[in-house]
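Note that one protein chain is taken out, while the other chains of the complex remain in position.
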Amino acid sequence: MINIDLSVNIGGLKLKNPVLLASGTVGYGNEIAEFTDLNKLGGIVTKSLSLKPRKGNPPQRIVETPSGMLNAIGLANVGVETFVKEKIPFLKKFDTALICNIAAGSVDEYVECVRILNDEDAINAFEINVSCPNVKEGGLEFGNDLSAVGRITDRVRSITSKPVIIKLSPNVSRISDFAKVVKENGGNAVSAINTLVGTSFDINTKKPKIKNITGGLSGPAIKPIALAKVLEIKRNTDIPIIGIGGIMNWKDAAEMMIVGASAFQIGTVNFINPNAGIEILNGLIIYCEKNGIGNISDLTGSFQI
Amino acid sequence: MINIDLSVNIGGLKLKNPVLLASGTVGYGNEIAEFTDLNKLGGIVTKSLSLKPRKGNPPQRIVETPSGMLNAIGLANVGVETFVKEKIPFLKKFDTALICNIAAGSVDEYVECVRILNDEDAINAFEINVSCPNVKEGGLEFGNDLSAVGRITDRVRSITSKPVIIKLSPNVSRISDFAKVVKENGGNAVSAINTLVGTSFDINTKKPKIKNITGGLSGPAIKPIALAKVLEIKRNTDIPIIGIGGIMNWKDAAEMMIVGASAFQIGTVNFINPNAGIEILNGLIIYCEKNGIGNISDLTGSFQI
Amino acid sequence: MYIEKASVESVKMIGEDTFLMKVLSPSVACLARPGQFCNIKVSESDFPLLRRPFSICDVEGDYIFFLFDIHGEGTKILSSKKKGDYIELLGPLGNGFRYDGEYDTAVIVAGGLGAAPFPFLIKNLPEEKNVMSLIGGRSKRNIVTHGLKNVVAATDDGSEGFHGTVVDLLKNELNKLSAAKIRIFACGPNAMLKALQNFSVEQNIDCQISVECAMACGFGICQGCPIDSASGESYLLVCKDGPVFNADQVKL
Partner (left out) sequence: MYIEKASVESVKMIGEDTFLMKVLSPSVACLARPGQFCNIKVSESDFPLLRRPFSICDVEGDYIFFLFDIHGEGTKILSSKKKGDYIELLGPLGNGFRYDGEYDTAVIVAGGLGAAPFPFLIKNLPEEKNVMSLIGGRSKRNIVTHGLKNVVAATDDGSEGFHGTVVDLLKNELNKLSAAKIRIFACGPNAMLKALQNFSVEQNIDCQISVECAMACGFGICQGCPIDSASGESYLLVCKDGPVFNADQVKL
């Protein structure tokens, strides 16, 4: 059993291992901490935070689909102030990276949120959600507009020295163009992908199953799409990528790294197996041993094409 | 048991019922005819035809994914000439609509294919594939370029009086913009959606499972996305829509019509159940009876939002 | 809360499409309280993707019972389990009923499979409490009485017991024991819970309702199961703040 270096460096953000818990799928960490040891993970990404608290969308917010689920939570969150006061004290107890995910309705709001959070030493990086498809004034518009993504990256970059990660929307033709813009404007990394826009209707009531009408599709169903987006970014830009989408087990995680991810996030699987992160990490370690991979980061973009 | 009018009219294309077999999933009809009675179906869409025969992509061309499959067939087809000589004689024997799907590498090639096929009375309509994601010189580029889609629609429109259906790519931010352009340029209808770009890698060889590297994702996994795209088109334009994507049974078909489809195509399900079309039709008839729907076309866009 | 692989001891059909499942799950069993639920992984594969939430129907030593009917794919798989098969429980989840304190008679009001959580509750009530179980259903065959005490049934079609809704039945019965100090424990379809809520709030009768809704995680991380607080200012989470609420606590 060789000793494997599991650490990864994503544009200046150092992680003890590439396993991250995805935004919106672990709240602020307290509930999942009862099922898994957060200290063992590379990091945790918070639920998207906005300047003011948000109540979120009315029910029904979720529905299952073939090998996936739709959600329209509506960025329900406590807001940055309460987050600092009530959530950080708990989160800072863990020896794992804390990445704050920010959602906003305007470029200024993004900047303001980051400004408020920037002094918190417990926060290791910012992930800017320009792509949450659920809330009208939020994500989607920004995520599909190259110049807006550039502007947000540039403005946020200018007020923080912490790593800035832009979380990209998959609902675009060429995601690598967006990754390029992020790079050009000083972003340290991109994470891909957020959910795809989907819907589901009840054929008896003829009403949408989700009150918000459309929701974000996540889970194994989107894995092939996520892999293709990450591969496209990897082959067309040289910005570090955090791969997200449909990862259920260590094999999926290895596949995600092979196509180009420096680290990865797991989302939907946490609902089914809150200890999945650690199980995935253990699976990757055995995989590396078997394949004589000394540094897990060597997996990144190791595809043979 | 009331008598239900199953016929639908899609921008001038009259079908005895809304069930169509999707392009590339039934070849030219001969093999599937051994399992199902084509006379009972609304119509059949041919494999994409190009001016010259195409050998298609090397193996491996397909791979299963969670609730879906990736394909990179590469528009393998006999070419328009052979199609007319060898395939139409068989297809014209059936009392069902024949829709020719056309793929091309240039606007002129689209026009040329339609010109050659236009005199064939057996052909009821053209479906223009601007969105097949598999072949470099084919689909994708057109499908993501508004003006190109407009140009193709306009040029094809100008040389045929048969209904022109443009099959849209889902790999875009706002598919309704493309539907608008089709309408403005004289297209009779749009079909949505074609496959989404996806990939899958072998974690041992680190090679893509599909030789072409990326393939088109189809099957139940994409149903929520297809429904959202059809709904978006329905709510933003008034062009007839042929809904495609992940339909496995009559419930999925009803859902597709409820969100806005005037007719629908079934693809991947044919591989699993070559008689699915008739079973879906029968299920829809019972559904209409139960719900006192006299004309199946009343289902189209009957969502309650 | 645990994640425990539980071996199936038996699956009995106790009504048309209604099943009683007994599984061995020591750690969950010893923590479980009446009104709590488990989020169940019904298969070892990734299909179906999400867990399925089920009330803890009863506990006997290391064994847990679930009462369910076939609804879709997940419950179909559950119903086909054989002795020795495994399912995976995540639980116990939620807050459960509060059944101590000042009342003489526990009045159980259940609609259809809403009866599921009550065998365990009845078993745990202090002996001095009287129990009356009012069970409603569309018809005779929808009346589930497993593990209940002093059952009075109500059917929409009058095929058994009282002809009408279980809430109307409740109103009748209350006259008889108007004197007694009662507490209502209810579970069932939203329509029934709404009617009951209106009645109990206006009569200000002590009433706890167990609510159902679509869930993903079942323990508070997905925010998928909101319910309006009575004030309407905020949402509560059915899985974490519930599934049991005081009738005046939430908007249905």
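Order of writing sets the labels: A, B and C. Residues in every chain begin at 1.
Quick note on the criterion: a residue touches a chain if its C-beta (ideal position, glycine included) is under 8 Å from a C-beta of that chain, and two chains touch if they have at least 3 such contacts.
The structure displayed is predicted, hence computed values, not measured ones.
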item: Options B:31, B:86, B:184 or B:238, residue touching the unrepresented chain; value: B:31
item: Listed residues B:62, B:107 or B:285, member touching the removed chain; value: B:62
item: Where the missing chain touches chain B, by residue; value: 24-27, 31-32, 34-35, 47, 55-56, 58-64, 67-69, 71, 73, 76, 219-220, 248, 268, 270-275
item: Footprint left on chain C by the chain that the document does not show; value: 45, 47, 73
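By definition in this document, only the chains that are shown with their structure count from here on.
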item: Farthest chain (mean CA position) relative to chain C; value: B
item: Chain nearest the overall Cα centroid; value: A
item: Distance between chain centroids, defined by C-alpha means - chain A, chain C (Å); value: 36
item: Chain B and chain C, separation of their C-alpha mean positions in angstrom; value: 47
item: Whole-Å separation of chain centres (CA-atom averages), chain A against chain B; value: 34
item: Residues within chain C bordering two or more other chains; value: 46-47
item: Chain B residues counted as touching two or more neighbouring chains; value: 66-67
